[in-house]
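Complex shown without one protein chain; remaining protein chains in place.
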Amino acid sequence: MRYLPLTPSDRVEMLAKVGAGSIDDLFIDVPDVAQHEGPIAGLPLHASEMAVERHMTKLSRQNLSAAEVPFFLGAGAYRHHVPASVDHLIQRGEFLTAYTPYQPEIAQGTLQMLFEFQTQVARLFGCDVANASMYDGSTACWEAISMARRVTKKARAVLSNGLHPHYVSVAQTMARFTGDALVSDVPDLSAEADTDRVIAAIDDKTSCVVVQYPDILGRIPDLRPIADAAHAKGALLIAVVTEPVALGLIRSPGELGADIVVGEGQSLGVGLQFGGPYLGLFACKEKFVRQMPGRLCGETVDAEGKRGFVLTLSTREQHIRREKATSNICTNSGLCALAFNIHLTLLGGGGLAKLAKLNHARAIAAATRLAQVPGVRLINSNFFNEFTLELPKEARPVIRLLADREILGGVSLGRLYPGNDQLGQGLVVAVTETVSDEDIEAFAAALQEVLA
Amino acid sequence: MTRYFTDEHEWIDVDGAQATVGITDYAQGQLGDIVFVELPAIGATVTKGGEAAVVESVKAASDVYAPVSGTVTAANDALGDDPALVNSAPEADGWFFKLTLADAGELEGLMDAAAYQAFVAAL
Partner (left out) sequence: MTTINQSGWRPEMGERCSDNVSTFTGNRALMLEEPLLFEIGRIDATGVDLPDTDMDDNRLGGLMRASPVDLPGLSEPETVRHYTRLSRQNYAIDLGLFPLGSCTMKHNPRLNEKMARLPGFADLHPLQPVQTTQGALAVIHELAEWLKTLTGMAAVAMSPKAGAHGELCGLLAIRAAHDAAGSDRSVILVPESAHGTNPATAAFCGYKVENIPATAEGRVDLAALMTRLGPDVAGVMITNPNTCGLFERDMKKISDAVHNAGGYVYCDGANFNAIVGRVRPGDLGIDAMHINLHKTFSTPHGGGGPGSGPVVLSAALAPFAPLPFVEKQGDHFVLIEEETAEDHHAETFGRMVAFHGQMGMFTRALTYILSHGADGLRQVAEDAVLNANYVLRSLDDVLVAPFGASGPCMHEALFSDDGFAEGFSTIDLAKGLIDEGYHPMTVYFPLVVHGAMLMEPTETESKAALDQYIGAVRSLAERARVGDPALKAAPIFAPRRRLDETLAARKPVLNWQPPVDAMAAE
């Protein structure tokens, strides 16, 4: 077997050293009921690199990948061009095959990168501090709600109806077991976000208000009045950013008054990957840092006084606090954080602004063109690179018919909100820098044809 | 003023109904470098034997228990800027919080300095 260095003679020699007659002697503590002679039945045996590659490639060809066709999906995962050097660098073995930096003297590469990443995320979100990443946006969102409970000692969270429905589902799953009360609703197809409804729902028992920015329909809510209303009742404002590229062009949530900002970092460096692994972003005001979940990297000095970095404030975490930990999380999303860090370094603040402008301009062009298709209405009055269309018929079958024509035309609200008749005609369309004029034209033409 | 000790390594100075609480020199030595102290809120009520504060070193977090029941009247804010006070002066400037005793009878059964010294020596 190509991955196993021991030779048969090594094994014989080593068994002798440990005083075992055969390998079975090392498994004597396994009860008889669980002992198997030979390989587990019903499974294939080993295969060559060539054979495995053939099998996997065949499966990969049974998918329609985004680059092959005009592509307009978003709703929490966005397709952006990732510079070639990002993937090259994250494949360096010293990054790829390192462990969590528990021995900082020989993990300064990962630690310095995390320190840079934390600084980038804090600045992007307009917050004082950021952690070293979490699983993904949806779990980061729940962790923020949970943190708001610890900070405010209250357990009623008001969720904007523009919060991604999967994020809402994740929070509902967890809240069922923790006893948090969640106030949530499904969106309606209106031009503006539900700011008034959210403000009206805040009361003295509210721990936090959770608002997605831009929201699931692509609308950009002004967070300031919500922040004021939340703070007046002793609640925290949690902003959720699923498309960080937007922050190259719109004001940061921290600047608008958010206390905690979480997000999905997949847009930068990570790619689509059919939903994972992704990158949870988490930032907050400095005064809440000891209630933060997840790993944190901090600056210090070594025995010779040289600057270095370590994981710090680890007493918040499960391996110390055990049942009293802020969270049971034990992994971050290190390699995805590296990809994000490199992509954002390649862009720089100026490049990020250019990229965001380009996205916005492409989205305006697409929204204008698609709204000209007979029967199609643009819902949004404002948006960044994603907007919602109301079609004259149910959107879900339309999407399937478009896929038959090799156009991946967005995410139907019927998929996101199954069983909701009022939203069934809604279609969320994302337009990034990867979309060409020809793609927009092909989408509009096909849509017109399918709707006719 | 009388100083008592608990078998959880807290000390308590009692002056009438007022008391000051901290951790002992032995406790700080066991914990190592203290990096953070989480103190109770003023006005909070604590129960004898219940969790009242948390003291953290780099690798450990330990609960500090209330030696007696009462209402918290002050917390040592100096520990926020300089948690190392717990290491350098655990039984003086490194105090944790002050409280008003709910039941002076609870002091019975706590150790005096000599008894605590013997208790530590036996550990």
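By letter and in written order, the chains are A and B; residue numbering begins at 1 in each of them.
In this text, contacts are C-beta pairs under 8 Å (C-beta built on N, C-alpha and C of every residue); 3 or more make two chains touch, one makes a residue touch a chain.
Bear in mind that the values here come from a model prediction, so they are computed numbers and not experimental data.
Residue A:137 is the one among A:137, A:187 or A:426 that touches the chain missing from this view.
As for the chain not pictured, it touches chain B at residues 33, 35-36, 56, 58-59, 83-84.
One rule holds in what follows: only the chains that are shown with their structure count from here on.
Rounded to a whole number, the gap between the C-alpha centres of chain A and chain B is 44 angstrom.
Those residues of chain B whose C-beta lies close enough to touch chain A in the complex are 35-36, 38, 56-61. Contacts from chain A toward chain B in the complex involve residues 290, 314-315, 320-321, 324.
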